[in-house]
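One structure, pasted below without further comment.
Missing here is one protein chain; the remaining ones are kept as they sit in the complex.
Moving on to chain A:
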Amino acid sequence: MPFHQHAFLKFFDLESRCFMPTKYRKMTTGLICALLLLPIFAGLVGTLLPAFHYFPPLGETEFSFTPWQNLFSNTEFFASLKLTLITGILAPIMALWLALALLAWGYEKPFFRPIENLLAPILAIPHAAIAIGLVFLLSPSGWLVRLFSPWLTGFERPPNWISVQDPYGLSLIFALVIKEMPYLLFVMLASMKSIQARDSLQACQSLGYGRFTAWRKVLIPQLYPLIRLPLFIVISFSLTVVDLALIIGPNTPSTLAVTLFRWFNDPDLTMRFNASAGAISLMLIIIVVLAGWELSHRLLAKLTRAERSNGKRRGLSDHLLSIGTILACFSLLIGLLALVILPIWSLTKRWRFPDVFPASWTWDNLERAAPLLMELTNNTLLIALVSTLLASIISLAMLEIKRVSHGSSQPSSHAFDWLIYVPILLPQIGFLFGLHVLLIHLNLNGDLIAVMMLHFLYALPYVYLTLKNPYLAYHQAYLEQANRLRPCVWRNYLTVKLAMLKPALFTAFAIGFSVSVAQYLPTLIAGEGRYSTLTTEAVTRAASGDRKQVGSMALLQTLFPIFVFWLALVVPPRWTKWRLAFKSLFIRTTRA
């Protein structure tokens, strides 16, 4: 027996009551944690040292506080910070509010299905493409104004409005909400089974509680703990996003992440010190905001406890949910319009203000992009599939370990829970530069493996998070019963447990896949530009502002994640039917 098979069998100790390792549990956890820690540590050190003016390549080997002094005397830093806090806190609040409202309004209603189906495409669209679609929709020369000009507005030329990139960041918040609300809704829907929402809802309604009231008093308090971490990711994303803010965010000043991005890229290499100090501040800010968020949540929970249990069947704050529903539908509609507009642009030759539709059409834009397609698609799919598959396997292994060690104190397993979020909670730009130095040391720079590993690092938390609650909420008795009936532990795990977790697994894979497809900076930095993906190409083109090219690229880039999302939605409920049909077909053909 080859060694690895032997080890494998031993690893999954078949004799034990549980499927996963008992003997090697600690070692596996330790190993995986160490593998995660290494890049995080390298990335952090690579950012921390320059923040204290230590950077040998520039001949700086003396520690000092100069970068911090420079940072704190820079007025743009504070202006950017203010804007970041406004947009980074308001956007998640709005997204959460609208997602909850939409869920409360539509859950289990027949007309809600189409909206649920809409989530996947919106979720899968790269941020840059959405932002560009929104800019075209909302800007003074955008589609909305065109629809009403000049017959209603009298505008022969676009008005001098600031409807996008406004100095308060409202359009940025709007874009963030459009991006984040579907994600939260998606995660919520995936968690609905574990809180037995249908039963609670029926019980509440039979007791005479209004639908929104039932959600507010019973379901949301149960749901919140399950979506706390996705919410934290959303908050950190809002605080650190670069591409969205570049396109639709204000630029005088820009958000802190964009300002840092510019400093890191400043030809004056000493700006790197300020940028590193700024990146460290941004990390601290994320921690403070998350702590503040959690504190406010507890406070709010405490303040509303009396109201929630006062027994009243209706409440004034139900209206918050109804208003939220209207706003949510509105933003979904806008998001959808932004989506529709991209393919139109990719087929446009001439389209001037105030024409509602292009004056002339062409295939040229797509044709010009065609030769690139094969290579880009190849890279994109290969990287996304490998990294997401790896992330799914690691997530399953870690979750099984977590499930088994539940109750017994297992600090390393808990460390893993937090460790995987560190990469996505850290601002990409500062963290990745430090990491790049490590890759060079390992001689992995510009290597496909390095790209896949970085994508894995970013896909893992999303996959793990999406899988975690459904997996841990799984009723283990099914598997135990199966094991009693048939002692093939492996097979039972696959055909009973994982099969029952199919919806969650597919969802997790789809999210991991779309996260991988959307990665820009990690691909660029680890791949050193030698491995272009549809995203790196699309962002390169987005920077040029050519909507036709961006439209074409975004169209292609969106295709695959949408397809995978569609599969995640369509396959699990039909899986068994198809499998049985296939089986009977197979039996029939073999008999014949």
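Here, a residue touches a chain if its C-beta (ideal position, glycine included) is under 8 Å from a C-beta of that chain, and two chains touch if they have at least 3 such contacts; residues count from 1.
Quick note on the criterion: contacts and distances are computed from a predicted model.
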**Request:** Write down which listed name, "Cytochrome oxidase maturation protein, cbb3-type", "NADH-quinone oxidoreductase subunit H", "Copper chaperone PCu(A)C" or "Putative thiamine transport system substrate-binding protein", is the UniProt protein name of the chain that is not shown.
**Result:** "Putative thiamine transport system substrate-binding protein"
**Asked** Looking at A:A34, A:L269, A:L472 or A:V570, which makes contact with the chain not pictured?
**Response** A:L269
**Message:** Can you tell me which of A:L31, A:L147 or A:I162 touches the chain that was removed from the display?
**Reply:** A:I162
**Prompt:** Residue-wise, where is chain A in contact with the chain that is not depicted?
**Reply:** 55-58, 75-76, 78-80, 139-141, 157-158, 160-162, 165-167, 246, 250-254, 262, 264-269, 348-350, 352-353, 360, 362, 368, 433, 436-438, 440-441, 445-446, 524, 528-530, 532, 537, 539-541, 543-549
